[in-house]
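I'd like to ask some things about the structure below.
All protein chains but one are shown at their positions in the complex.
First chain written, first letter: the chains are A, B and C, and each begins at residue 1.
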Amino acid sequence: MITQPASGSNDVDLDAPIRALVWGEYRHERREPHVAEIYPDGMHTTIKEGIEENLGDAAVVSTTTLDEPEHGLTEEVLANTDVLLWWGHAAHGEVADEIVERVHQHVLSGMGLIVLHSGHWSKIFGKLMGTTCTLRWRSEHDRELVWTVDRTHPIARGIPHPIEIEAQEMYGEQFDIPTPDELIFISSFSGGEVFRSGCTFRRGNGKIFYFSPGDQDFPVYHHKDVRRVIANGVQWARPAVPRTLPTLRRHETGEFFAGKEYQSAWQNRQA
Amino acid sequence: MITQPASGSNDVDLDAPIRALVWGEYRHERREPHVAEIYPDGMHTTIKEGIEENLGDAAVVSTTTLDEPEHGLTEEVLANTDVLLWWGHAAHGEVADEIVERVHQHVLSGMGLIVLHSGHWSKIFGKLMGTTCTLRWRSEHDRELVWTVDRTHPIARGIPHPIEIEAQEMYGEQFDIPTPDELIFISSFSGGEVFRSGCTFRRGNGKIFYFSPGDQDFPVYHHKDVRRVIANGVQWARPAVPRTLPTLRRHETGEFFAGKEYQSAWQNRQA
Amino acid sequence: MITQPASGSNDVDLDAPIRALVWGEYRHERREPHVAEIYPDGMHTTIKEGIEENLGDAAVVSTTTLDEPEHGLTEEVLANTDVLLWWGHAAHGEVADEIVERVHQHVLSGMGLIVLHSGHWSKIFGKLMGTTCTLRWRSEHDRELVWTVDRTHPIARGIPHPIEIEAQEMYGEQFDIPTPDELIFISSFSGGEVFRSGCTFRRGNGKIFYFSPGDQDFPVYHHKDVRRVIANGVQWARPAVPRTLPTLRRHETGEFFAGKEYQSAWQNRQA
Partner (left out) sequence: MITQPASGSNDVDLDAPIRALVWGEYRHERREPHVAEIYPDGMHTTIKEGIEENLGDAAVVSTTTLDEPEHGLTEEVLANTDVLLWWGHAAHGEVADEIVERVHQHVLSGMGLIVLHSGHWSKIFGKLMGTTCTLRWRSEHDRELVWTVDRTHPIARGIPHPIEIEAQEMYGEQFDIPTPDELIFISSFSGGEVFRSGCTFRRGNGKIFYFSPGDQDFPVYHHKDVRRVIANGVQWARPAVPRTLPTLRRHETGEFFAGKEYQSAWQNRQA
C-alpha cells in the first residue's frame, strides 16, 4: 500500500494546499445537551472552522467521525490526508485495532498527526509513544494559562504569552510521555498544577503535535488563540517527504542508494 | 500485579546489588557451528560473564532463554529483575505477545532494559519506541569504530575513544527510532556508513539503553571495551524509583499527593 | 538599538524575501593561488550564488568581508539582515570583540545565523555555545559522506542520502559543543572518523545552524547538494519573531503582558 518513493526524489510540493482531516469521536455532543449547546455541529466541525479561519486557501479541511464505516479512516482516505487531527475521549476502546494499525503505518510513513486534549489516552497516541500517557486531572473550572517556552517555534507564531483560557479541565504532571523532541508550551492551572501542554514528537517520517487545551465541557475550540495554535500545528505537521514507510534494507559495500529489500526478519516478527 | 508504592516513598536502595537478567534467543549457537565455536555456552552466558567481570559484587547476574517456559520471563522473575538485557535475532516472531506485554509493563514500571544489537527489531523494543526500528545493514566483516560523543555520560566511563571492533556486521542510518534522550556513541564502518550505536530512552519509570555492537558471527561480546559499556549500562539502567506503573489519577483542588484511581477510560481502552 | 516589539504583536511576514548576508574572511582566496582558482571571487560569492540558485526570488543575498570597515557588520547592516552566514578560518582573532558582541545581540534578538565549516572556531560561535568548540581534524583528501538522521527536518529537504563529497578536510568527534537541539546530519570520513556535521541550536530569539562541509582547499561550495542544504538552512533560520532582545521584566500579580523594565542588576553585571 505504502510504496517507496520514485528513485532519487526526497522532495514534496509545499505550495499545494494542506489536506487536513479532523477526526471526532462525536459522542458527547449527541448525548449531553450542555456539550451540544457549545458544539452544535460537533467539536470536529468547530476545530475545522478554526483551521479554515486561519489558513484560508492554504488548507482543505474535512471531517469524519468514529461511527462512520471504518471510523471514516479507510486506506484511501488516509492516503489522501496530509495531516490528521484526533479528538477522542469516552470511546477510545471502541476504535478498532486494525484501524489504529493503519493510522500508525501512515504516520510512520509521513502523515502528520495532531492529538488534541483527551486524545492523550487514545490507542494511536499510546502506540506511537510506547508509554501509558497517563496524567493527573480534575474537571473543576480551573483557569488555564498557556505559557510559551520556545518562542521561535512555528507553532507559537502569532499568539499572546500567555494564552488565557477562562475555564478548563485540569491536566497535570506527571504526564507519562517520552521526553518531547520540542517542548513549546507549559500550562498552569488555578489549583497550582503544571502540564507540558504543547509537545512535538517525530516518529518515522511523521510529525506529531500534542496540544492539551480543549474539553467537551468548555468552549475552548472557539478560543481565538487556541485556534491559531492548532492551525499553526497543521502547517508544521505537513509531510516533509513523500509517503514512505521506513524499511530494513541490505546495502552492499559501496552501494549507498538502492539497497535490497529484506523481508524475512520482519515477517518473522509478524508471525 | 504492579502496585503503587508505599505512601510518600520515592526512594530506592542504591547500595543493594543489581539483579541483572540476560535474556538470550539461543538459537544460532545451537544450530550454527561457527557461532557455537565463538559462544559455546550461548551469547547470553558470555554477556553475563562480561557484566560480572566488571561489576563484581555490585551485581547478581542470571540468564534465561527463549525456549524456557514463558520464555523464562514469568511475572515472578520480572518482579525480581532490576535490569533486563535482551539479545534476539532470528526468532523475534516467536516471542509471545503476552510476554512482550508483561515486559513492557515492567519497563514502564521501572525495570531497566538494555537492548543489544539485532534486538533493535524485537517486539519489545518496537513497542517501546513506537517506530519501525529499521535500518540499513550488511554482514561483510566491516571494521566498526565506536566514537563517544557524550564523554561525561556514565555509560561511557573507562573506555577508549574510539572503541575498535575488528569485524562486525554493518548497521547504518537511517535508524528509524525516536530521537534518543541521550546520544552517547556514533559508529562508523569501513564501508563508510554511520550509526547511532549507543542511545538512551526513558519510558515511564524505566530507563532503556540500546547498544548496537554485537553479532552472532563475531566475537564482539568477548571484547573488553564492549563488556565495559554493557556493564556501565547495567549500572545506569537500574531502577530509580520503586516499581510502579504510572496511572491516571484524579486530584481535587488543593490535594496534591493521594489522588483517586480512575479506571473506566483505561478499561474502555482495553475493551 | 534593539527595541521591544509593538505591543501584542508576535508575528512576522513570512512572505517577504529573506535578506541573507554572507560574511567571508576572504584571505585564503587572495593569498593562495590554488584557493583563488577554486573561488576566484571569494568563497562568500560562491556561497551567495548557491543560495540564489536555490531560493530565487525568495531571498535577497549580499556579501561582505572581514576587511571592510567594522568588518562590514555595522548596526545598520545587521538590523537589515535576516540571516547571517559566517565563514572564517585563519583570522578569527582579528574579528573585533565589539563586533562580535554586536552580532551576538542580534542573534539573541532573532537574527538567524549559519556557521560554516571552520567557523566552528569563530568568536561568535564560541560565545553562543559557551564551549571550546574544538574537534579533531586532518586535511588529507578524505571522502566525506553526509548521512541524514532527521529526514523530516526542513534543512534535509531534497537531498540524497548520503551526500557524497569526493574530497574534504576531516573533522571528527569529539566536537565540543552543547548537545544540539536537533541533530540532522552525521558525516563519516574515509579514515573512519565521524562528525555531527549538521546541528541546530536556538539561542534567545535566534536560530543557529552549524554545517561543517566546506573548506578553502576543496570545491565544496560548488557541490549541488551542499548548496541546497545551505539554502534550506537560510529558509529555516529566518526570524520567527520581531527583532527583540529578551529582557528581565517585573510583573505584578495578575499582570501578565506589559511588565516593567528592571535594569539595575543587568547594569551591575555589565559594570
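Following the convention adopted for this analysis, contacts are C-beta pairs under 8 Å (C-beta built on N, C-alpha and C of every residue); 3 or more make two chains touch, one makes a residue touch a chain.
Every value quoted in this text rests on a predicted model; they were computed, and no experiment measured them.
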item: Chain not shown: contacting residue from A:M129, A:L145, A:I208 or A:V229; value: A:L145
item: Residues from subunit A at the interface with the omitted partner, ascending; value: 143, 145, 147-151, 161-162, 172-175, 179, 183, 186-190, 192-194, 196
item: Residues of subunit C (touch criterion as defined above) contacting the omitted chain; value: 89-94, 108, 121-123, 126-132, 134-138, 140, 142, 170, 172, 174, 176, 178-179, 181, 190-193, 201-204, 245-254, 256, 259, 262, 265-271
item: For subunit B, residues in touch with the removed chain; value: 8, 10-12, 110, 145, 150-154, 156-162, 164, 181-182, 202, 205-207, 240-241, 256-257
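One rule holds for everything that comes next: only the chains that are shown with their structure count from here on.
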item: Copy pair subunit A, subunit B: interface residue numbering same or different (half cut); value: same
item: Middle chain, criterion being Cα centroid separation; value: A
item: Approximate Å spacing (C-alpha centroids) for the pair subunit A, subunit C; value: 32
item: CA centroid of subunit A to CA centroid of subunit B, Å; value: 29
item: Shared interface positions of subunit A, touching two or more other chains; value: 181, 202, 256
